[in-house]
Structure formats: C-alpha cells, structure tokens
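Just one protein chain is left out here, and the rest sit where they should.
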Amino acid sequence: MSVQDLVDHGRIAPPLDPRKRFLRLTERNVVGYVRAWPILLTGVVEPFLYLLSIGIGVGALVGDVTYAGRQVPYETFVASGMLATAAMNGAVFDTTFNFFIRLRYAKLYDAILATPLEPRDVALGEVTWALMRGTFYSAAFLVTMALFGLTESWWAVAALPATVLIGAAFASIGLAGATYLRSFLDFDFVNLAITPMFLFSATFFPLSQYPDALATVIRFTPLYQGVALCRALTTGEVGVGLLVHVAYLLAMVAVGVAVASRRIDGLLRS
Amino acid sequence: MRMTQSVWRALERELLVFVRTWRGSAFTAVVQPVLFLLAMGIGLGGLIDDGAGSASVRLDYLDFVAPGLLAASALLAVAGEALWGVMGGVKWMGQFKGMVATPMTPGDVYGGLVLSAGVRAGAAAIAFLVVAAVLGGVSSLWAPLAIVAAVLLAIVTMSALSAYAVRKEDDRTFPLIMRLGVIPMFLFSGTFFPVEQLPEVVQPIAVLSPLWHGVEVARDATTGTVDGWTLLHVGVLVAIAAAALPFGVRGFERRLTP
Partner (left out) sequence: MVDGPLHPDALVRARGLTKAFGDFVAVDGVDFEVRRGEVFGFLGPNGAGKTSTMRMISCVSPSTGGELSVLHLDPRTDGPAIRSRIGVVPQEDNLDTELSVWDNFIVYGRYFGLPRRVLRERAQELLEFARLTDRRDDRVDPLSGGMKRRLTIARALINDPDLVLLDEPTTGLDPQARHLLWDRLYGLKRRGVTLIITTHYMDEAEQLCDRLVVMDQGRIVDEGSPRELIHRHVTPEVIELRFAEPAEQEAALSSAGEAAERIEVLADRLLLYTRDAEATHRALAERSIEPLTELTRRASLEDVFLALTGRTLEE
C-alpha cells in the first residue's frame, strides 16, 4: 500500500509538505529565542561598535583611500567590508556553535529525526534561521551606515539581499564544517579559517596594498566575494561582473547544505 | 585557607591539558594576534603612515598597534575560555566535579585556572613580542615588561569572568558579556587608536577598562616610555585581580561543593 492509499483511507494524517518541513525547525528556533531577545538585540551593537572604532577612530588616522579609481573616505570603504564580514561572522559563529552543541551534546536533532523531519530539513531549517537573524542584523547595520552617511547610492538597498546571500553561504558551509568538529577545542579550526578571511579579504585595506600575486589569490577567496559585492553596492559602482560573486556564493550554499545533510544523516542515523 | 597546596596540582592539570591541546590554543593566543598585527600594522599601517589622516598617533602605526594587540589578545584569548570553558567544566563535561572529588578544593580548581591563564598568556606574549620585534614593531629594551601586562590582564580576565560564569546555570548571557563588555573594551581601549580621539566626555570611561591599563603598560614598555604612570597602571590591574579572587573562590565553592 502506498502512503497516498493510506491517507485516502483515513488511516494516517496527510504528511507534511516535504518542501516546507524545514520551516518547523526554524519555528523552533524562533520560539527558543523569544525569551532571549535581549541577546538578539545586542547582536546589532557589535558591528556598530566596530564601525565606530575602526571606521571613525582609525578612519581619522587614515583619511581617504582609492577605490574604483576615485578617492573614498576610509569610513565608507571599511563600512562595506564590515557589513560583509558581520554577515559572515554572524552566520559562522552563531550557527556553528549552536549547531555543534545541539548535535553533540543536547541531542536535539536525535529527537527531531524521530519526527517526520529529515536531515535535510535540519540543515535547511538552521540555515534559514541564521538568515532571519542575519537579515535583521544587516538591516540594522545598513541603516546605521546610511545615518552616518556611509552609503553613496540607492544600490545600497540591494546590499541587504547581498548580505543575506553571504550569510546563507557561510552558514551552509559552517554547518557542513561543524559536523566534522569533535570537541570544543576544534573550534580553533573555525577561527583558523575565519580570522585570516576577516582580516585579509580587502576588508580593512584595498587589494592595492598587497603584492600582485597575493592580490590575485585573495580575489578567489569566499569572503572577498561578499566584500566586493557589498562595497560595489553601497558605493554604487555596479556592473555585470557582480554576478560572478553572486554565483560563487550560491554555489557555497548548494555545496554546504548538501554536505551538511549527508553528514547529519550519517552521524545520527547510523 | 580555602585555596590549598593542591592549587599547584590544579595548575599542573590545566597546563597538561594545554600541552595536549597547544595547537589550538597557540592559534588563538599567538597566530591570531600576529595575523592582526600583519593586517593592521603592515596593511593598514601602510595607509596610515602616509599621514593623510586628520589625526595621528605620533609613531609608526606598527609601533602603536603592536603593544595594543599584545595586551588585547591576552583579554580575548582568556575571555571565551573563562566563560564557556568554565561552563563546560561544571556542566557540559563536568571535569571540575571530578577534580574536587580528589583532595583539591574548589578554590584550587579556580586558582589553577587563573594561574594557568597567566602562564599561558605570558608564553603567548613572549612569542608575539618576538614576531613583533622581527617585523619592526618593538623599539625598546623595556619591551619584556609588556609580558607582565599580558599576564596581569589574563589573570584579571580569568578571575573575574570565571567567577561570573560559575554562578550561571547556562550560557545564555555569555554573548551579552562578550558583546557589551569584552568587545567594546577591545575596540575602545587605545588598541587601534589613541583614547584621546574619543569624545572628551567618554574618555574618563577608559579608566574603568582593565585593557586600557594593560595597553598603557605594554605600550610604555615596547616604546621605552616607562615611568611612574606605568607603575600605577600595573597597580590598578593587581588591585582588580585581588578584588575578584575571593568572589571567584566563593562562586566555585558554592557550585562545586556537593
């Protein structure tokens, strides 16, 4: 007998729509965070503080930098970089850390896989939640940038979906990576991957500061795609070339979700 | 006497764990600050030393930021461990409970944590200083005094934050501590730009930041401007640690005494 026959005979309830099942996990995270909203709010504060410190404070030491063939105030330059890195950091650290604890210690997903949800729903649900949070943070950051006069074009509005994409890319890869972590100590590997990207993806100073060979390498790294995308949009230097960055980030999402789903399946359904 | 001879055994245990896991710790404590030094001191410094900005640090930016990063990394390396590490020790993994089943008192466990944070920060500071010197960010023979700044900051951070963490049932508030306490301290304690650049009304707040005192000591040391003020900053750090310790001992006793 097929599932459909049984449903037709009223023997079982109609199954959840497989395409929407993952939203149930996202909903769980929303419920869990309703109590923790102050923490969610303080997440807005962190990039803002970086903006004040590095943008305004260090910016006063730097003056202008050359971007897209023109002089741009350092605050404007670095703010877009921080917009992208904040999207990455939010996605990687919140997602991987919580995911790891839920996977290895809290046994949350063991419970969930005993319900109609599948490993892919777990991966997608967590990524979706990371995006919701990330969108909120990025929107707050973008508004702050605009208020500080650090956006130079209406294209800046499109930086919001861009940060969502960056978040999705890093959350997906982060989830996949987190399934390989065995203990808290292994989080040093996460740092080992993130810190160099954070510092050297043309976030704080332009690629022109590097020797040419190094600059070329950096052009191929993941965070650079996000920084370049955000910076082009907030300064209005928009071109078709940006689609390459978008494609790169989309590929990260696809690979990350696929690997994470398989790994969750392998780990929890042995 | 609630901290006993066994505190040395606790220290030994902590250091043993460290030796076994040094790779990761070395990353947070040494590689990470060196990466920051390269990015900020050299990459960003290249832009700053043009002198095109409206403000100035009156030094090569590398010289300015190196001691700042040395001190700040002592704070950052220890903060996470003091919060989540302690929560892990009492709750998720429970190894502290195992330790107090031996002659070690809860105070010893705490003391061991604090001492080992100091020892490791000292080792990391030495490594960082060597790298900074090679890159040209150290210009005085007083520089080894900067190690004291790192050790004291690590002790202050561990004693205070673990005293807080051990009183908590879960890690919910920890991101808050990081975001509203540790990160602002990292960003506005004269690490990346002089405190004098802050608006005058908020400048006095820097005095409340242990990191600012640590940065001042380290910068006086590596740039060779040691004087009575340096000593005063050292005194402030010692005083904060001394104030936090009894609070921590009590916290560990309450949590770990069956």
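Chains here go by letter, A and B, matching the order in which they are written, and residues are numbered from 1 within each.
The working rule: a contact is a pair of C-beta atoms (placed from the backbone, for glycine too) under 8 Å apart; a residue touches a chain by one contact, two chains touch by 3 or more.
Please read these numbers as outputs of a predicted model, since none were measured by experiment.
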item: Options A:Ile39, A:Ile56 or A:Leu108, residue touching the unrepresented chain; value: A:Leu108
item: Residue of A:Pro116, A:Pro161 or A:Gly236 touching the missing chain in the full complex; value: A:Pro116
item: Residue ranges of chain A at the interface with the undisplayed chain; value: 1, 3, 6, 11-13, 15-16, 18, 21, 24-25, 27-28, 31-32, 106-108, 110-118, 268-270
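Following the convention adopted for this analysis, only the chains that are shown with their structure count from here on.
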item: Euclidean distance of C-alpha centroids - chain A vs chain B, Å; value: 29
item: Parts of chain A lying in touch with chain B, wherever the complex brings them together; value: 36, 38-39, 42-43, 45-46, 49-50, 52-54, 57-65, 74, 101, 105, 184-189, 191-192, 195-196, 199-200, 204-205, 209-210
item: Sites on chain B touched by chain A in the complex; value: 21, 23-25, 27-28, 31-32, 35-36, 38-40, 43-44, 46-48, 50, 52-57, 61, 84-85, 88, 92, 172-173, 175-176, 179-180, 183-184, 187-188, 192-193, 197-198
